[in-house]
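First comes the structure, then the notes that go with it.
Of the protein chains in this complex, one is absent; all others appear in place.
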Amino acid sequence: MTRIAVLGCGRIGQMHATIIAGHPRASLAAVYDVHAPSAQKAADAHGVSAAGNPGEIFNDGDINAVLIATATETHADYIEMAVAAGKPVLCEKPIDLSLDRVNRCAEAIKGSDVPIQLGFNRRFDPGHRAARDAMRAGDIGDLHQVIITSRDPEMPPRSYYEVAGGLFRDMTIHDFDLARFMLDDEPVEVVAVGDRLIDPALMNELDDHDSAMIIMRTADGKQCHINNSRTAGYGYDQRVELLGRDGMVQSDNRKPHEIKRFSKTATEVAEPYLNFFIERYHEAFMAEIAAFVDAIETDAAPEVGFEDGRKALILAEAAYRSIAEKRIVRIDEIG
Amino acid sequence: MTRIAVLGCGRIGQMHATIIAGHPRASLAAVYDVHAPSAQKAADAHGVSAAGNPGEIFNDGDINAVLIATATETHADYIEMAVAAGKPVLCEKPIDLSLDRVNRCAEAIKGSDVPIQLGFNRRFDPGHRAARDAMRAGDIGDLHQVIITSRDPEMPPRSYYEVAGGLFRDMTIHDFDLARFMLDDEPVEVVAVGDRLIDPALMNELDDHDSAMIIMRTADGKQCHINNSRTAGYGYDQRVELLGRDGMVQSDNRKPHEIKRFSKTATEVAEPYLNFFIERYHEAFMAEIAAFVDAIETDAAPEVGFEDGRKALILAEAAYRSIAEKRIVRIDEIG
Amino acid sequence: MTRIAVLGCGRIGQMHATIIAGHPRASLAAVYDVHAPSAQKAADAHGVSAAGNPGEIFNDGDINAVLIATATETHADYIEMAVAAGKPVLCEKPIDLSLDRVNRCAEAIKGSDVPIQLGFNRRFDPGHRAARDAMRAGDIGDLHQVIITSRDPEMPPRSYYEVAGGLFRDMTIHDFDLARFMLDDEPVEVVAVGDRLIDPALMNELDDHDSAMIIMRTADGKQCHINNSRTAGYGYDQRVELLGRDGMVQSDNRKPHEIKRFSKTATEVAEPYLNFFIERYHEAFMAEIAAFVDAIETDAAPEVGFEDGRKALILAEAAYRSIAEKRIVRIDEIG
Partner (left out) sequence: MTRIAVLGCGRIGQMHATIIAGHPRASLAAVYDVHAPSAQKAADAHGVSAAGNPGEIFNDGDINAVLIATATETHADYIEMAVAAGKPVLCEKPIDLSLDRVNRCAEAIKGSDVPIQLGFNRRFDPGHRAARDAMRAGDIGDLHQVIITSRDPEMPPRSYYEVAGGLFRDMTIHDFDLARFMLDDEPVEVVAVGDRLIDPALMNELDDHDSAMIIMRTADGKQCHINNSRTAGYGYDQRVELLGRDGMVQSDNRKPHEIKRFSKTATEVAEPYLNFFIERYHEAFMAEIAAFVDAIETDAAPEVGFEDGRKALILAEAAYRSIAEKRIVRIDEIG
């Protein structure tokens, strides 16, 4: 059994803890949260102990690995501590909101072979992955275009925005990573537009965006479009489309079941989509943990690692520069 | 050009007249209706003459063929007159409500080689036909089961029921023919249940049914289910499903266009179905006329003829006997 | 915690054991199988003990309830033993292949208030249940017709057939129960046809059917069609359609994810369906166990009980008589 501790007992940390506890070859070793009662509650739910501070976890020889689901500002520190302690780490995205801090973290852990997995769960979604597998198997011929539609069901609260670091670093970061995963290649150019359509007052005050469109190109001209909205109105919309020379494959949304309604005014009426990420990407989160456990057990490099987290952040930075300078930005201009 | 006269200028006769007028190798030669103003109106619309009586049409040497869309009770007479006049005929279903009359008509026209096509338009629907073509091409392996769903959008008026001859002779007759078309074989047994769920008072008074379910078997055990309702509530529902040893093919309903709506409470909401048969089977009616013209031009037997009309009526009679005697009825017990 | 023992450690028993072990308020107490190594293997997998005989389980005061997933011929005995021991029981279908034995069992347990739940898992499928909920909520108006399509992906082995008791008692029994669930009423008439289309030689030898169609009616004329096939070719096909006066609702099949492929020859190509019942009805099995636990905890009667198992078997018997006598059989003629 791989004994994994979870740092951060918010909604996503609790979800990870439950998945770890249910994994046949892993167990939840301990939990920690800066807010002690939250840690205790999670600990009680799983019959494990709540650490009084992160050090207790990093120094505990019985703990084989850590999952970091704390506030973003602590991620880089905890990655460095985990690496120093020789404990494999699965860290929620992003590594940090500052590319400088990420680069310093990269420097600090340089040369280490402690496995670091980044929490880009969408790579593990069965549908998205099947689409990419189909592309890699040649089912659609050479890849030409990728379209990623990624829209949240509704605006998060103001408090969320205040620490999120901006649309591209918080929300689009998943899509930047998914784009790299689907393109199977590196974007070299980015152009972005960001707007304030849903809550202009709040977005202006926080200098953030609630709606965005992005185009990226790879060196050989493969094109990728991302569209984002903080409010889809009809639920959580997560689609990927891959166009190749010979065909197309799409990974579409998922409903809780397949009932369809028919009435005088409408036909084939399906249910609302799974809402929100914990439901929609439940299988992805399970597969993500399973991949982490596999990587630890087999001493293999995680499928998606630190450098993927850094590169997604570079794409976010490029998108912000594109908005500021109203031009297509080359990735090699960043970082 | 094949010059075709249309007898009967009701809704379906007018539709046929327009299709004939638009066919590249056919022309509308004349029209007739027992109600002279209706005939005149149709004649004016197409710039042709309105015959004062059917005889004018059957005796007109410039008329190459006739389409019969008059009241059911006249069909057999007009078929006999057309055959006597040597004019190919496309006759709306049913040949007659009485199997005796149909058998006498068969006797009367015995030995003639004048082409008679029955108006079983659904055989010409592109979707239904593609499903059958797929089956005959072996795409689903040996055929095992056929499911026909056939539901009208809403109850016809009382006046319609009074002359329609009962659910099985009026509405299900199309499905009996479609079953024979899809099975590519003859049913040998029929069992039916008929109920009065939509308007029990009217159905009781007229001794008719508004809802029915039927099962038929061929000699080698292929099974066919038909379900009928006079009111679907959500529109005109016309589906066929073919199950074979290796797979399945379905012919589904058709919408006017492919918009889908997404809201908080529903996703993938499609438009109401094409409603009613003139819209839903528009292409089928066009193909039916085209097949009639082809048959005349090439001196070929029509794809669907008098005997098909007779056999569909026999299935209707068997269904009525099944209801009366609450048992599975052998086709060879009828007529 | 409700401590539940599982009798029968075949595929379905193992599945139930895992679900029980994962339920937040239940635990697996012990297992038993007539084949001791199977029991031991299941016991080891869950860290529980394997009983040497059923009596050990029924007599164990620490065991609160039993799940019976043994061979059909033992079901009635174990139900009687469970009731005698005062242990709530969830028994896989059917209660017995013999209606006589079922009636004797009913007699034996008469007057007892020990909860007995029958393993009609499909009632707990989220899609099927949502369809029924929509109907009961009046979304489609008065119910008129029910269409149940239920086809297995491929023929089971000969050994399975030899003990299964015939298509209607083994496979259709689920659909008979689902029909009662969807009709929300009792069928009073049944007519059935059964054929040997997939493996005529084997079916003839065993006097069984591999393909069937059934029609049932309730006292007030609601109609229900069931079609069955032992081989669908394209996977496990489980659909329910409810037609009401004002609309329709369908519960359709489920795929592992929502990718669609597009090529020169085909569009919107979806994945094969979830195959087989353990995958397709996974959520249903979970909900079934949850309902059992709820019923025990709240001292409520199970949603689906012994009498439902008996009534489904009566429908199967009526279907067999219908085939034998080629007529519509009244339910009150049976048992």
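Letters are used for the chains, namely A, B and C, taken in the order the chains are written, and counting of residues starts over at 1 for each.
The rule we apply is simple: contacts are C-beta pairs under 8 Å (C-beta built on N, C-alpha and C of every residue); 3 or more make two chains touch, one makes a residue touch a chain.
Only a predicted model underlies this, so the values are computations on that prediction, with no experimental measurement involved.
Enquirer: For the chain left out of this view, which of B:A26, B:A65 or B:A131 touches it?
Expert: B:A131
Enquirer: Which parts of subunit C are in contact with the chain that was left out?
Expert: Residue positions of subunit C that touch the missing chain: 233-235, 253, 255, 261-273.
Enquirer: Can you list, in ascending order, the subunit B residues touching the missing chain?
Expert: Answer for subunit B: residues 22, 125-127, 130-131, 134, 139-140, 246-254, 256-264, 271 touch the chain left out.
Enquirer: Could I get the residues of subunit A that touch the absent chain, sorted low to high?
Expert: Against the left-out chain, subunit A lists 140-142, 144-145, 147, 149, 151, 189, 191, 193, 195-198, 211-215, 217, 221-223, 225, 227, 229, 231-234, 237, 243-248, 326-328.
Here is the rule we go by: only the chains that are shown with their structure count from here on.
Enquirer: State which chain is most central when centres are taken as means of Cα atoms.
Expert: Given all protein C-alpha atoms shown, the central chain works out to be C.
Enquirer: Return the distance between the CA-based centres of subunit A and subunit B, expressed in whole Å.
Expert: 58
Enquirer: On subunit B, where are the residues touching two or more other chains?
Expert: Residue numbers touching two or more other chains: 233-234.
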